[in-house]
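See structure below.
All protein chains of the complex are present and in place, except for one that has been dropped.
We just call them A and B in the order they show up, numbering each chain from 1.
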Amino acid sequence: MNVRTTIGIVVLGAGLVLAGRSVMAHHAFGAEFDPNAPIRLQGKVVRIEWVNPHTWIHVETVKDGKPEVWMVEGGTPNTLLRRGITKDTVAVGTELIIDGYQTKDHSLKRANGRDVTFLDGRKLFMGSSGTGAPKDGRDPTEVPRKPPGQ
Amino acid sequence: MDVKRNLVTGSIAAVAIAAFGVTTVAGQRPAAPPAGIAKPWVMPRTGDGKPDLQGIWTNATLTPLERPQGQPNLVLTDAQAAAMENATAERRERLSQASDPNRPAPPQGGDGSTGAAGNVGGYNNFWLDPGERVAVIDGQKRSSLIIDPPDGRIPPITAEARARNQERMKARAGTGQYDHPEYRPLAERCLLSFGPTTPLVPNYFYNNNLQIVQTPDHVMILMEMVHDARIVRIGGKHVPPHIRPWMGDSIGHWEGDTLVVETTHFPLQQPFRGAAENLKVTERFRRVDANTINYRFTVEDPTTFAKPFTGEIPFNATNELIYEYACHEGNYALANVLSGARNEEKRKGTQK
Partner (left out) sequence: MIERRVLRDITVGLATAAIVAAAFLAAPPATSQAARPARTPDGKPNLNGIWQALNTANYDLRSHGAKAALAFRPGPVVPVPAAAVIAFGAVGAVPGGVGVVEGDDIPYLPEAAAKQKKNQEGWLDSDPEIKCYLPGVPRANYLPFPFQILQSEKAIFFSYEYAGAVRNIFLKDPGPAPVDSWMGQSVGKWEGDTLVVTVTGLNDQTWFDRAGNHHSDQLKVTERYTPQGPDHLWYEATIEDAKTFSRPWKIRMPLYRHINPDARLNQFKCVEFVEELMYGKFRKTPVQ
């Protein structure tokens, strides 16, 4: 099954072109991670750093019988916070499966969270607002989404 | 659909009313509304009688800055717009499906992903929030944010600019893009975001939100990334020529019900398509209904662009909040990039 969960968002049907500087200029995935060092991790969440520019999920795996903690890079937390996610949403101890690539600095146990899922394969977070309603608030017949906490 | 058509008609009516430039504190007196339309919208005003631009707005949109090849018209047909919007929705749905729990590690040598994903697959789509709708200005669904030149593309750069760029490249010849933090993009260094910031073009990734606070002598525009607050001095004068703050220096004035902001004094390290020293950005903010500010920007630099160019972006009201984007404080990535380059050089024996 094709599990291409990449962020090549720029290439949509209508030929979306990015504004300003090139895409590579921000997201230095290719600059930070090594395509020759693929990894697959399965382990328990020990800590989540809900920080910008990238969330970091600390996962404890077991290698050769010994515990090993990896840091997995995610995206900006702000997008998820607007969807109602909080620092308590993912409990310590939650088991995850992660595939990705290690940093070019092989002395670090860090990798990009190319695909972060629960043990049954479900994505860690959902990509839609849930209602399917557009987010730009233009349509006055659309019920405005309540900010979290209200 | 009736609601949509009424919305469009109502918007046009509101624009027409706004164009009269009525500025009395008491507000405008709208013409009697045609049957079937709700009470016409009245421009909200601050205590000093100016249009109220305040609130939290999003400039997220699917419409790109420049007109894509093969799309000659500024205005999309409904079918074209729907195709773009459906494609985005379908993509998001598809990428939300569960993965194979028995999936192996991704391929050795990279997974072939292009663009930002950098052959390592980036991260899950749920982190992204690029926008779900095409830009609508005055009832028109737009194929590009740029409206002038008419082909919707940034004009060619001047020979002078080409020479400048070549000089810059020559100066960097023989160096590697990971040699020093100063060689990395501004966004990776957490100095600014990955859009130009001025003008307020969306970044097509996420956090395309801004907050506007308005007082009689200042307008503050906060972009979510990187918690950059631009304070526009209404009726102010520009700073001395040697003062070049990040995001430039902004002064503003009102022309009728339109806020006009002029920004110059960009620092040389913040080029917009190569323009910095002589870059001037003029922005016009005009509130057109309860949920929309029409934002128009003009970029000029005769030493860089053959002619000025102008774009329009709708800012849409949102009930969502802006959260702190403290970038530098959590910037593991920059350290990873630099230490990764050094580590790789050692491994490959290429350090000098």
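The rule we apply is simple: a residue touches a chain if its C-beta (ideal position, glycine included) is under 8 Å from a C-beta of that chain, and two chains touch if they have at least 3 such contacts.
Quantities reported herein were computed from a predicted structural model and do not represent experimental measurements.
Considering the whole complex, the residue from B:94, B:162 or B:180 that touches the absent chain is B:180. The chain that is not drawn here is touched, among residues B:63, B:158, B:214 or B:263, by B:214. Where chain B meets the missing chain, the touching residues are 46-48, 52, 54-55, 176, 178-182, 189-191, 211, 213-215, 217-218, 220, 222, 226-229, 231, 233, 235-236, 239, 243, 245-246, 321-324, 326, 328-329, 334-335, 338-339, 341-342, 345, 351-352.
Residue-level contact of chain A with the missing chain is found at 50, 77, 81, 85-87, 147-150.
One rule holds in what follows: only the chains that are shown with their structure count from here on.
Touching chain B in their complex are the following residues of chain A: 1, 3-21, 23-36, 38-40, 49, 51-56, 71, 73-82, 97, 99-101, 103-108, 110, 112-117, 119-128, 132, 134-141, 144-148. Per the touch definition, chain B reaches chain A in the complex via residues 3-4, 7, 58, 60-62, 64-66, 68-71, 80, 83-85, 87-89, 91-93, 95-101, 103-111, 113-133, 136, 143, 145, 177-178, 184-185, 187-188, 190, 194-196, 201-207, 224-225, 272-273, 290-292, 314, 316-327, 329-333, 336-337, 339-344, 347.
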